[in-house]
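With one protein chain held back, the other chains of the complex are shown just where they sit.
The letters A and B name the chains in turn, as written, and every chain counts its residues from 1.
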Amino acid sequence: MSVLVVQGLSKSFGGVLAVADVSFAVAPGEMLALIGPNGAGKSTCFNMLGGQLPPDRGSVHLDGVAITGLGPRAIARHGVGRTFQITATFGSMTVRENVQMAILSHRREVWQFWRPVAGRHAEEADALLAQVGLGAQADRATGVLAYGDLKRLELAIALGNAPRLLLMDEPTAGMAPAERIGLMHLTRRLATERGVAVLFTEHDMDVVFDVSDRILVLNRGALIAEGDGPAIRANPAVREIYLGTGATSGGH
Amino acid sequence: MEVTRRLILGASGSLALPGLLRAQGSGPIRIGEINSYTAQPAFTVPYRNAMQLAVEQVNAKGGVLGRQLELITRDDAGRPQDAVRLAGELVNDQKVDVLAGAYLSNVGLALGEYAAQNKRLYIAGEPLTDSMVWEKGNRYTFRLRPSTYMQASILAEEAAKLPAKRWVTVSPNYEFGQSGVKWFKQLLTARRPDVQFVGEQWPALGRVDAGATVQALEGMRPEGILNVLFGTDLTNFVRQGNTRGLFERRSVVSLLTGEPEYLDPLGDEAPEGWIVTGYPGEMIDTPAHKAFTSAYRAKFNAKPMCGSLVGYSLINSIAAGIAKAGSVEVERMVEGFRGVRFDTPAGQAEYRAIDQQGTLGVYVGKTALRNNVGVMTDWRYIDGKDLLPADEVVRGLRPASAS
Partner (left out) sequence: MDSILPQLLTGLATASSLFLVASGLTIIFGVTRIVNFSHGSLMMLGAYIGWSILTRLPRDPEWFVLGVVATVLATALIGVLLEVVVLRRVYRAPELFQLLATFGVVLIIQDVTLWLWGAVELPLPRPRWLRGFVEIAGNRFPLYDLILIVTGPVVLGLLWLVMNRTRWGTLVRAATLDREMVAALGVDQRLLFTSVFALGAGLAGLGGALSLPNASANLNIDLSVITDAFVVVVVGGLGSLTGAFVASLLIGILQAFGIVLVPKITLVLVFLVMAVVLVFRPNGLMGRPQSEAREASVAAPVVRPAPPALQLLGAAALALAAVAPFFVGDYYVTVLTDACVAIIFATSLHFMMGPGGMASFGHAAWFGTGAYAAGLLLHWLGAPMPLGLLAAPVAAGIVAALFGWFVVRLSGVYLSMLTLAFAQIAWAVSFQWVDATGGDNGLLGVWPPDWARSPRTYYWIALVLSVGVALLLRRALYAPYGYALRAARDSAMRARSIGLDVARLRMVALVIAGAACGLGGAIFAYGKGGVFPTYISIPHSVEALLMVLLGGLQTVAGPIAGALVYTGLADILVRSTDLWRLVLGAVIVLLVVAFPEGIAGAARRLWLRGREA
């Protein structure tokens, strides 16, 4: 029973077909990687799923509910969490407050003007922070956090509204190799524990093959391969687009 | 009971003692004057000079009620709210006996309102709005200068003698400009029912688009033009008008243009033959005025401007009013100022009892070029009392509470 079902998703920009008829599904707890060379349409696809771009054609269903073409806010409310390639956190709040904010929004407690936030949902926030390994830094300002820790914070925030789907846009961008594996293993563990479906784009193949259950390969807007790690590695079409046919290399 | 009452009376008496002492003349009589010193420096510098000259002269003759006059000035930055605050400072902190001044009409109105509310005497010098002594007049406010009505009425009288039938007006888009046009239209049409007003222009104060305005007026093909623009707007307007020939073979009637503050900057482009109200300055050869001019020149090495006339007359009128009242107690001053006659370089004037408007008059004449500088010629002085409407009209305009 899939959490996310995408069918026939397409988008053109003035005659250029960026995404052509892409369909796939993600199950709860599954880690699905979306890869492809530059210009393949990964970001466009992602932005359509996240609500930043409306699709030209196709449908997106979350747990059976249609979320096609909705804006980012509505999509979030349907139960989608998001992390960004360039970390986006709330710089004027502490680490704990960042997570508290996500929880407050999820609980629809935002439109209150009198009672201070103070320690509301603090235990829940701390628990989330502990799970991502930031428990000791809960009181610090986000501005002083190391980059890797910021990424973990983003993960905690994204989980703050108890999502069923997690969209992660190049989650390990800018991180040191050891940190990358660490972050993705953490994500995998959390996904399994909570039954959250995870869809992520990546360029680092080590990470992709290490952590994903299934891999989708896009090229020039079309889905050219789908399968688990070994299957994709063996797929001749995939090898061609990443490594070339060898015909033009001239040999040496 | 008896003891408490005596105690209270005695206590309040001792508190009032300093005030009694002051009233009986131990220190100087203080005049607190508020004006737009930074916002309108071209007007206020000669104005303040003349006030200081008048204060010196009054003091040299022994002051008023045996006490010297002291002048304290404050800058309102052109804002009514600041003027009201500073009036409070002058009254409560500096303990002035009389408030005076203001240049902009809305500042004058705000100060008049303050005066009425706090029962202090306020003598307005420059503000021209009619409502100051009429619709919004009150018991504690007097105003020296001839109002917009008075100036517009003499111009209407002159305009009625002209053959022009198609008139246009160009006037800054605020109350002074609106009133000037309103009165002129009303009074000219009353004298000359055949006159038509075929168009109008209302440039924003200080930001006239002179070329477009002149072009628009030209398009209306008028025979007569009423101009109420002044200052930098007038300079722009005259230059564009001269080049585009707007004023050729047309009658132009213009408010305030004859004042040297506005005529001098026109330089050799000063228009000729405009019928204007203004101030001929050193060309006035009455003994009173000659004495004023020579004293002013001796002290400041410059010619007196229209603002100087106003400032000088203001101080003299205050001195005369206090002398007539015989006291600086407010209610007695109000009674004293009503009907007081005082000397000005332009002649004798008074504050009318009926509406507390000064009868300082208007110089009306024509503009001309002499030695590449604009001057007034063919001018005459009209006493202010001849420029005001009938008493019944005035009584109808002033609120009952103002008596």
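Convention: contacts are C-beta pairs under 8 Å (C-beta built on N, C-alpha and C of every residue); 3 or more make two chains touch, one makes a residue touch a chain.
Keep in mind it's a predicted model, so treat the numbers as computed, not measured.
Every shown chain touched by the omitted chain in the complete complex is listed here: A, B. Screening B:E56, B:E89 or B:D383 against the full complex identifies B:E89 as the residue touching the chain left out. The residue from A:V65, A:V110 or A:A178 that touches the chain not shown here is A:V110.
From the options B:G27, B:G245 or B:G326, the residue with contact to the chain not on display is B:G245.
The residue touching the chain not shown here, chosen from B:Y174, B:F300 or B:Y381, is B:Y174.
One chain of the complex is left out; on chain B, the residues touching it are 37-38, 41-42, 45, 74-75, 77-82, 84-86, 88-89, 91-93, 105-106, 109-110, 113-114, 117, 129, 131, 136, 173-175, 178, 199-204, 206-207, 209-213, 215-216, 218-219, 231-232, 235-236, 239-240, 242-245, 264-269.
Although one chain is not displayed, chain A still touches it through residues 50, 71-73, 76-77, 81-82, 84, 86, 88-94, 97, 100-102, 104-106, 109-118, 120, 140-144, 157-158, 160-161.
Convention: only the chains that are shown with their structure count from here on.
Taking each chain's centre as the average of its CA atoms, chain A and chain B sit 75 Å apart.
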